[in-house]
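The block that comes next holds subunit A.
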Amino acid sequence: EDDLVLGYMMAKSGPYVSLANTNEIAVDMAVEEINAKGGINGKKIKVVKFDTAGDPKQATTALRSFAQDAGALAVIGPFSSSEVRTTFPVGEREGLAQMSMASSAPGLTKGFTYGFRNTTDEGKVIDAVLGAIKDKKLPMASGAAAYATDDVVSKSIGTKVVPAEFEKFSIPLKGSVDFQLGAFDLSPQVAQLKQISPDIVGLGSPPEGAVNLAKELKRQGVSTRVIGGTTIADPDLPKRMDGAGENLTIGTTFFADANDKTKAFTDKFATRTKAAGLRTDPNQMDASVYDIVYLYAEAMKRAGVTGDKAKVAAERTAIRDQLSTLKDYPAMEGSISFTDGDAVKPVYVIEVKGGKWTLLDTRLPN
Partner candidate 1 sequence: MALLDVSGISVSYGRVNALKDVSLQVKEGEIVTVLGANGAGKSTLLKAILGAVPLKSGGITFADRDVTRAQPHKRIAEGLVLVPEGRRILISLTVEENLKLGAHMRRDGTAIAGEMDAIYARFPNLAERRNMLASCLSGGEQQMLAIGRAMMAKPRLMMLDEPSLGLSPLFVQKLFELIVELNRDGLAVLLVEQNTGKALSVAHRATVLELGRVTMAGDPKTLADDPRLQAAYLGAGEATPA
Partner candidate 2 sequence: MMTAALSIQGLNKSFAGVRAITDLSFEVPKGVTTALIGPNGAGKTTVFNLVSGVYGVDAGTITANGVDITHMPSRKRISTGIARSFQNIRLMSHLTVLENMLVGQHVRNTSLRALLTPYRLFPNHRWKVEARAALAESGLEEWANETVGALPYGVRKRIDLVRATLAGASVLMLDEPAAGLNPSETNALRDHLKALMAKGITLLVVEHDMHFVDSICENVVVLNFGEKIAEGPLSQVRQNAKVREAYIGAEEV
Partner candidate 3 sequence: MSGYLTGVLVVLAFNVMAAYAVYLPLAAGQLNLGIAGFMAIGAYASAFLTNEYAWPMWAAIPVGAGLAGLTGLLIGIPVLRTHGIYLAMATFALGQVISALFLNLEVVGGAAGYPVSDYVGPNGVFLAAAAVVVLMLYLSRTRFALYLTAVKSDPTVADLLGVSVRGIQVAAFALGAAVAGFGGAFYAHHYNFVEAQHFNVLLSVFTVLYVLFGGTQTVWGPLVGAAFFTLAPELLRASDQWRYALFAVFIIVFMAIRPQGLVTTSLLRFARRKPAAESSEAA
């Protein structure tokens, strides 16, 4: 009789809508697939949804409501790093697991036993990108960093990850420029980059910054290879750069054309989103959130949860315990394991060629 309740924090309004508004379809897809195959331990999965608008305060409200009102066994989300920072402490106190689909700031899960992320640390992603460039023998004699200063993830990429990785690959870091998240005019930064003229620019920024930087580089006639992590893994990015940004190289945890599984997901996703009048190419968060449902399903199966309201606290903990030891689960994105709450999974290094994303290399963990 009891359903297995999962809470789901959506970011359907607020700053992340365009990245997050298709996530719900991916979640529904996964849940329907699992339920159609008989559910978990004979029980159906039921998802309770809450729109947080990307706001940390609303996210804690959501979590409280999942924990205290909905009797959720685990929680999908929250979306962004800021939300994670406020909901993970609440989840820890409530004894309720959460798994974020987009937050990629370094070290967010540290100190939390109920906090998980199905995302890859940007350090590992950039490492994979540079590895691929080296393997392909592309020019990498000198480098510079460019990053948004007022965003957690971007700034740590620009100030920590990129310098460390450049050093590891013995690329001299010849300078760095920064900009504000909302900056539209990157001409002063590009004027500086023009003087440095590096082979590689390590970029820490959301997609908007990447687009603006690419356009300004083109305007001022600077040619260099911009590299980045999952923060700019937007399937529409080449289109949005409108002719600029050739050679932009990034790492992502999802690439639609990677294998049959991903292609099948992409096709099914496209039919559903088309019907809803939304973007048809799944992005990395769509893929991640789809797999989160499967990861929870696996953990619930292994923990033998029943959805019995009387046992909810124990079952929540059991799910957490199963997740933290999960190894090599064959998910759609690839094989997923958890270390310290963060997912370890393949990174696809992709490059803009002729205004399209093309696969440069696939890097498996280790």
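A quick word on the picks: all candidates are chains of the complex that A comes from, given by their letters.
In the analysis below, a contact is a pair of C-beta atoms (placed from the backbone, for glycine too) under 8 Å apart; a residue touches a chain by one contact, two chains touch by 3 or more; residues count from 1.
In this text the structure is predicted, and so the values were computed from the model without any measurement.
Engineer: Which touches subunit A in this complex, 1, 2 or 3?
Structural biologist: 3
Engineer: Give every residue of subunit A touching candidate 3 within the complex, in rising order.
Structural biologist: Subunit A residues touching candidate 3: 12-13, 17, 51, 56-58, 60-69, 82, 85-86, 89, 93, 105, 149-152, 155-156.
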